[in-house]
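With one protein chain removed, the remaining protein chains of the complex are shown where they sit.
Let's turn to chain A:
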């Protein structure tokens, strides 16, 4: 096993499990549907709230996707293979999260224009929403991977993982929706996007290390 072959195998196995990808997408659509139904279906409410609704749904569906990312590897012994392979666990975590990110975020961006229409989001803002998702979700995935690694050995770790990780998502959600809101008001939004990128980069630098520590502790 080397890094390249690992990434390829991971990528292929994610692509062949189409139902999982579809489920994450359907969950995203479902959460978004709840807001007009539960709060207010009028354009006056939805148009200004759309950025926030999309981002809450994104955060939740990322958590759902990330939650089980090590489960199968833990059960079938792949994680032990990681430790004995002589490769850096940190880098393996990085590659795995990268593959996950590509598989989850790409379809999400594809359905986003349709959902944005349903939420009466102005077309001019759609680009900013997509950009914020592109720049902000890496942070969600990398931070989430720590929680997934910590709770992998628990049979019912999902709720615990939500409790651990969701508070850490708050800054990402604030800056992402801040960028969307600024764009809606015709103000400069590059500052918020820059901070969002910075958070993603910090998460990218530190999370794989933390997740690797947690995986080593979980497996032993």
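Just so it is clear, contacts are C-beta pairs under 8 Å (C-beta built on N, C-alpha and C of every residue); 3 or more make two chains touch, one makes a residue touch a chain; residues count from 1.
We adopt the following convention: contacts and distances are computed from a predicted model.
The subunit not displayed here is recorded in UniProt as "Heme exporter protein C", chosen from "Homoserine O-succinyltransferase", "Heme exporter protein C", "Spermidine/putrescine transport system substrate-binding protein" or "ABC transporter permease". Checked against the hidden chain, the listed residues A:47, A:98 or A:164 yield one contact partner: A:164.
Contact with the chain not shown here comes from a single listed residue; of A:23, A:90 or A:218, that residue is A:218. For chain A, the residues in touch with the chain missing from this view are 143, 146, 150-151, 153-154, 157, 160, 163-164, 166-168, 170-171, 174-175, 178, 199, 202, 206, 210, 213-214, 217-218, 220.
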